[in-house]
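The structure that follows is given in the form of structure tokens.
A single protein chain has been omitted from the complex, and every remaining protein chain is retained in its original position.
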Amino acid sequence: MRLTVRSRLRYRLDRDTQIAVRIAVSDAEQHIVEESIDSGDLRLGEASDAYGRLFRASAGAGDLTIDYRAVVENGVNDRLTDAAMVAAWEDLPVDVYPYLLPSRYCPADQFLRFATREFGGHDGGAKVLAILGWIGSHVDYVSGVSDSATTAAETFVDRAGVCRDFTHLAIALIRAGGIPARAVAAYAWKLDPPDFHAVVEVWLAGQWWLLDPTGLAPVEGLVRIAHGRDAADIAFLTTSAAVTFVEQAVSVSV
Amino acid sequence: MRLTVRSRLRYRLDRDTQIAVRIAVSDAEQHIVEESIDSGDLRLGEASDAYGRLFRASAGAGDLTIDYRAVVENGVNDRLTDAAMVAAWEDLPVDVYPYLLPSRYCPADQFLRFATREFGGHDGGAKVLAILGWIGSHVDYVSGVSDSATTAAETFVDRAGVCRDFTHLAIALIRAGGIPARAVAAYAWKLDPPDFHAVVEVWLAGQWWLLDPTGLAPVEGLVRIAHGRDAADIAFLTTSAAVTFVEQAVSVSV
Amino acid sequence: MRLTVRSRLRYRLDRDTQIAVRIAVSDAEQHIVEESIDSGDLRLGEASDAYGRLFRASAGAGDLTIDYRAVVENGVNDRLTDAAMVAAWEDLPVDVYPYLLPSRYCPADQFLRFATREFGGHDGGAKVLAILGWIGSHVDYVSGVSDSATTAAETFVDRAGVCRDFTHLAIALIRAGGIPARAVAAYAWKLDPPDFHAVVEVWLAGQWWLLDPTGLAPVEGLVRIAHGRDAADIAFLTTSAAVTFVEQAVSVSV
Partner (left out) sequence: MRLTVRSRLRYRLDRDTQIAVRIAVSDAEQHIVEESIDSGDLRLGEASDAYGRLFRASAGAGDLTIDYRAVVENGVNDRLTDAAMVAAWEDLPVDVYPYLLPSRYCPADQFLRFATREFGGHDGGAKVLAILGWIGSHVDYVSGVSDSATTAAETFVDRAGVCRDFTHLAIALIRAGGIPARAVAAYAWKLDPPDFHAVVEVWLAGQWWLLDPTGLAPVEGLVRIAHGRDAADIAFLTTSAAVTFVEQAVSVSV
């Protein structure tokens, strides 16, 4: 699909602050037709890293406004089947293997017994689909019950959260089930209300497959921004000091 | 220093188990004079990744014994001074930047206020040294009060732990203070009783500096195995299923 | 002091809900000159229990409004001195002894090592005053960083919170130091902005002593509502189902 994505971040900074921004779409798996990023007088240093594209800057106190726009031919790999099988560890690419390990918001090590008991009868793609099915029928999408510190263990107890929480819980359970999984930040066509979206990618049959544990947006309409171990790696804005939210706007159109 | 290191891992496996082993010394920052690894009939697949050297295998049920021996000219960078300064985020290498982020056992995001209040008056190397000094005078080295699930937040409350816990707390506080920090697994000369050791590396003045928050072994006698976000990345043994400990032996000699 | 206290609770209930209200001033340690409580058509069942006075009801869906007003001669015991000593356990009244134990928001068992190291050189009243002094200089009063699930261990890491958090942290540390401590809900003269207040009571020298870990209101102007192990016991409103906040107003005048 050819999609136009836009986002605007506006924050107020009380002091000189280091910032890192991930709102530009990834150029690895999709084609960027055109693109612009406008941060006013603030010069953003661009770099590509293992997780996507990173814009960093030393911002002074005052208002921070960043406008981004891109036209993209996306192309996500979204047809995971039951039959896709997990590789032996030694056959995993070395940059895939770490996505089996626990991370800040996805303490997979705490879910080994539950994953074995509940999903141990399934393998590979069937196991991933069983986990997403379980989440869909056991966790409610509710705003305001979680925050930026909420882990998958807390969501598992509370049984409610937003896309970030669904993604963390899915990743924790999939890793506990022996399958590499990572978090993906994306622009999401038809997501209502429009916002940055967090979804999941699993490694099976030699490739990454994209899945949305919330089911709130069609996967074929996702435009990838970045991937990483969990929300810590793919935050649209990371800052060295507390900042004040002013406005955030996201839109996606065909 | 030229050091001879040895380790032996013995475990009992109840079923077919995927294993990943990090006991071979790193070849990136030090010179391996000679080396051998013996896993009996089990073929270990060797790979180098972003964290060190990784040996992986699909092991069958039964006894697992791995013997490792190396002679190494180590060469650690251990002379961190007060004056070493932190870089602006945009000047950090992209593979260093993630070591500012929270991880499974080092929830740096929870310590922002404490780090600012307690260490905010220091910069760069002086801040790192102040943090290690604080840990040394506020946390007791005690075995048996922590386990493989213990986070830096729990150690901060409990005020006791082992090398792994000291390392996690140091990393969390240093990252909260705006300085990249990572965990390093090492063989440690003069560590008593002999064991794998966990220490800390910080990025200042354009390079990584090695530090031991426990002060239990001379840093110049450390032989690096692997580095990573925290213990999850650098475990000497990771397995896909629970295994039974039989024996572990480590030795280091000049 | 003779003080007039008023409070109004307004909530919206979506369904039949069991409610328990603790807003009426305690009649145990102070003299109620006059008092009224108005809950419209809803009949409140009044009872006295080990924690204060309890008003309970089965409320139907719709608006819930409760107005309370009292004129009280208060009389708090607020002159704790360094010299007040802790009793041997067997000399504690049996209804005081449980205030040594950990509770939902005050996991005193986690602070034994810290309390011993930091405050072990003090005894009795001097220890309590040292703990309150430590809190005053290490924890910031900040709204919005904690919620109704926040424990003393979380506040100890985060180093910020509101009166409830200060009270929980003080209780956890005091109990860890071997001194009975409990939470007290109160109307607070000169508290700005006006609200229900949470403070601490410690058992020393054969009686309970009232203290305000936040220092935000003069202790002699506190009018006691209830006491208990922590906020769970003394909540001004407990409900069997989630309810929607509409308005809450509190005032205290001489």
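Read from first to last, the chains carry the letters A, B and C; within each, the first residue is number 1.
One rule holds for everything that comes next: contacts are C-beta pairs under 8 Å (C-beta built on N, C-alpha and C of every residue); 3 or more make two chains touch, one makes a residue touch a chain.
Only a predicted model underlies this, so the values are computations on that prediction, with no experimental measurement involved.
Novice: Write out, one label after another, the shown chains that touch the chain missing from the document.
Specialist: Checking the complete complex, the chain left out touches A, C.
Novice: Among the options C:207, C:240 or C:253, which residue touches the chain absent from this view?
Specialist: In the full complex, the listed residue that touches the missing chain is C:240.
Novice: Which candidate, C:7, C:26, C:74 or C:103, sits in contact with the chain we can't see?
Specialist: C:103
Novice: Footprint of the hidden chain on chain A, which residues?
Specialist: 110-111, 113-114, 117, 138, 140, 153, 156-160
Novice: On chain C, where is the contact patch with the chain that was removed from view?
Specialist: Contacting residues on chain C, toward the hidden partner: 18-20, 45, 47-51, 54, 56-58, 88-90, 92, 94-95, 97-98, 100-104, 107, 109-110, 112, 148-149, 178, 229, 232-233, 238, 240, 242.
Keep this in mind: only the chains that are shown with their structure count from here on.
Novice: If we look at chain B and chain C, which chains touch each of them?
Specialist: none
Novice: Hey, how far is the Cα centre of chain B from the one of chain C, in Å?
Specialist: 44
Novice: Chain A to chain C: how many Å between their CA centres?
Specialist: Measuring from centre to centre gives 42 Å for this pair.
Novice: Give me the residue numbers in chain A that touch at least two other chains, ranges are fine.
Specialist: none
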